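Here the complex is missing one protein chain, while the rest keep their positions.
Right, subunit A next:
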Amino acid sequence: MKTFKPLLLIALLILASCSDDDDGTPPVINDEEVITTLTVTLTPNGGGPDIVLTSRDLDGDGPGAAVITGGTLAANTTYTGVVQALNELEDPAEDITEEVAEEDDEHQFFFQAISGANITTMYTDFDGDGNPLGINLTLTTGDASNGTLRVTLRHLLDKNAAGVSEGDITNAGGDTDVEVDYPIIIQ
């Protein structure tokens, strides 16, 4: 009968714990890993005003579409580019670029010129293994053209797969953190 008492205690404890304890409203959760805002700031190497490409989707995964502002670039010009990723669901907005830089071996930005945009890019920052990261880049335009610049951030990708270190996303694998298509006019 010795086992009996602890069992009773357990049973009573459970019953006692039935009572209602939380009637307050639950705390709000803002998705912490969403990139709501992606900007690419392009500074012409020969001087002149910055071109800022922006994408803002303030309802995250909600039905509201992102507001995307592309840019007009000068033909045959080289720009120094910096990418910034923000989570504006948090207050104050969280700069996710910092976390990308901290986990640089797990992340990489990709820049794809699509539908005829005469753009080439070059990575100018690298992780500890010498693989590209892509927060900083050099962007060079060719002749006048229209098209799209797609900027993608992947994590847990295979940086050693064929072409990945040259910025080719095809074999990168991994998960997409952000993917934005900016309309570009080159004139």
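One rule holds in what follows: contacts are C-beta pairs under 8 Å (C-beta built on N, C-alpha and C of every residue); 3 or more make two chains touch, one makes a residue touch a chain; residues count from 1.
Criterion: contacts and distances are computed from a predicted model.
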Candidate names "RNA polymerase sigma-70 factor, ECF subfamily", "Cytochrome oxidase subunit III", "TonB-dependent receptor" or "ABC transporter permease"; UniProt protein name, chain not shown
"TonB-dependent receptor"
Looking at the full complex, which residue from A:Asn45, A:Thr69 or A:Ser115 touches the chain that isn't shown here?
A:Ser115
Against the chain that's been left off, what residues of subunit A make contact? List them.
1, 3-4, 7-8, 10-12, 14-15, 18, 22, 25-36, 38, 55, 57-66, 89, 91, 96, 99-100, 103, 107, 112-115, 148, 150, 152, 154-156, 173-180
